[in-house]
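This report concerns only the one structure given below.
With one protein chain withheld, the remaining protein chains of the complex are depicted in position.
Letters A, B and C name the chains as they come in the text, with residue numbers starting at 1 for each one.
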Amino acid sequence: MSELEPVHESPSDNELLSVQGISVWRGENLLLNDLSFTLEAGQVLQVRGANGSGKTTLLRILCGIGLADDGDIKWRGESIDRRRDQFHEELLYLGHKAGIKGALSALENLRIFCTLAGDEQPRADDATLLGVLDNLALLPVAELPCRHLSAGQQRRVSLARLVLQTATLWVLDEPLTSLDKAGLAWVESRISEHVAKGGSVILTTHAPLHIDGVEVHALELN
Amino acid sequence: MSEIQAFFHMGGYAWYVWPSFLITLVVLVANVWLSRIQFRSALLDAKRRVVAQAKKNNP
Amino acid sequence: MFKWIHRFGSAPFVYRFAGALAPWIGFVCLAILLSGLYLGLIVAPEDYEQGESYRIIYVHVPAAILSMFVYVVMAVASAVFLIWRLKLADIVAQASAPIGASFTFLALATGSLWGKPMWGTWWIWDGRLTSELLLLFLYFGYMALRAAIEHPQSAAKAAAVLALVGVVNIPVIHYSVEWWSTLHQPATITKMGERNIHPSMGIPLGLMIVGFQLLYAYVLLIRMRTGILKRESRASWVAQLPEVNNTMANSKLSGTNRV
Partner (left out) sequence: MGIFALLSCIIRRDLAIAMRNTGQWVNPLLFFIVVVALFPLGVGPSPATLSIIAPGVIWVSALLAVLLSLGSLFETDFADGTLEQLLLSGQSLALIVLGKVLVHWFLSGLPLLLISPLLALLLALPTDAIPVLMLSLLIGTLTLSLIGAIGAGLTLGLNQAGVLLSLLVLPLSVPVLIFGSAAVTAAAADFGAGSQLAIMTGLLLFALSIGPLTTAAAVRIGVSGST
């Protein structure tokens, strides 16, 4: 985990992400109305709302891969458009789509993620990768093309990135869907470890969250 | 041949010159006309929206 | 400087300014076009090589010049939109595309009508005509892309990128086509532009070019107003416009809203 650097021009030294007045129109409907919030180091934010309330849209905008009609997003006091690459190096996004290549095996998919994560990060060797896959009960299928895996297994492959890549901000879109109890507990303990190290998490989920020693802030979309 | 006839005769090229000017006229007028029609309909939409809003506010 | 741009680039200001300017431009345009036509069709003498058929240049050349000019305007506006995120620039680009396409079509149609007496055939793969044809395809591509993308912001950005790619490619396409056409059929007929043009013919041509420019400006202003109205339809200033808000008093539309 890299040290959190002091932020200039920012009201709070702990403030990582600041969201100002995000609005999104879908045709005639105002999907997100003037949404503002800030996220500090060590905070967990759960975005709640019914289907179609704009949760995925919001997360994509926060990551800089969605368009808002209005509003500003700052990472460590700088607009995310201006310092996109630096922001993305500190960001880990698990999207609505798993982001896993069906033609490649779990091992190959994760190797690519680790390589692309950059030189500053400790490169995971195959033993580490296999260890993580073992923890997620994926060892027997580690060499199989991912399209043969079940939805829950594919989800776990992408979740393996949580321990393989280092990032300050996790943005997780429905990370708990199609997971069993063990998977759920695994994700929750990873989140609490991440938060303990000063990282932040924004996630959407329908299930209630139980994370030891962590207060989960809620953002309700309607 | 009177001067006017000569003018319309265009030295034998009438069938090329006049259609050129005619089609130009059509395209230019269509440009102006269409843009004005579209502006009208945009205004009409804006009006409808105002009326709908007014109805919503005091039914 | 930046504030200045935003002050005068603000939608209500441009909407009203364009509305006030358009009629004046329209009148001047009409006057110039009519005097250009008078000088070109009646006063100017016939050409010693091409006889009366040369008079087609008074519509062909302005249309051809404008077809290129409008694309350049579109590309510059697209660049301004992408760099400074000025939504108004995107409105200019969007409004220009159909006008430019219509001028390109006009250049092709009149070029073909001019070519028939000169070359004996309606269509010839001459360098300039072919370039115009490809330009028409570029306009079609721009409009088709805009129409295909549902998300309005994304459509605007994608179209802007396409316009820029198009404008850097136009010279390459143009010179390739010129080279290709001389390779296959050496030019036998000297074109009007390649020798000195007598003032009695040049002045009406200049007037027609200026007239076409003003017509473009006039239509552009109206289309910009339409574009602003559509995009700002949720803004309160639109609802407060007299031409929009007089619905209660006067529901008759045509009388009150002359452009």
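Here is the rule we go by: a residue touches a chain if its C-beta (ideal position, glycine included) is under 8 Å from a C-beta of that chain, and two chains touch if they have at least 3 such contacts.
From a predicted model like this one, the values you see are computed outputs, not experimental measurements.
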- line: Answer for the absent chain's shown contacts is A, C
- line: Per the whole complex, from A:Leu39, A:Ala117 or A:Val201 the residue touching the absent chain is A:Ala117
Query: Which residue from A:Ile65, A:Ala151 or A:Ala218 sits in contact with the chain not drawn here?
result: A:Ile65
Query: Looking at A:Gly77, A:Gly95, A:Gly152 or A:Gly198, which residue reaches the missing chain?
result: A:Gly95
Query: For chain A, which residues lie in contact with the unshown chain of the complex?
result: 26, 56-57, 60, 63-67, 85-89, 91, 93, 95-104, 108, 112-113, 115-119, 145
For chain C, residues in touch with the removed chain: 134, 137-138, 140-141, 144-145, 148-151, 153-155, 157-158, 161-162, 164-166, 168-169, 172-173, 176-177, 179-180, 183
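Methods note: only the chains that are shown with their structure count from here on.
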Query: Using CA atom averages as chain centres, what separation in Å is found between chain A and chain C?
result: 48
- request: Please work out the Cα centroid separation of chain A and chain B, and write it as a whole number of Å.
  value: 55
Statement: Residues of chain A that touch at least two other chains are none
Message: Per the contact definition, I'd like the list of chain A residues that touch chain C in the complex.
response: 25, 67, 69
- line: chain A partner, complex, touching residues on chain C are 151, 153-154, 234
- request: Could you pull out which chain B residues touch chain C in their complex?
  value: 7, 10-13, 16-17, 19-21, 23-24, 27-28, 30-32, 35-36, 38-40, 42-47, 49-51, 53-54
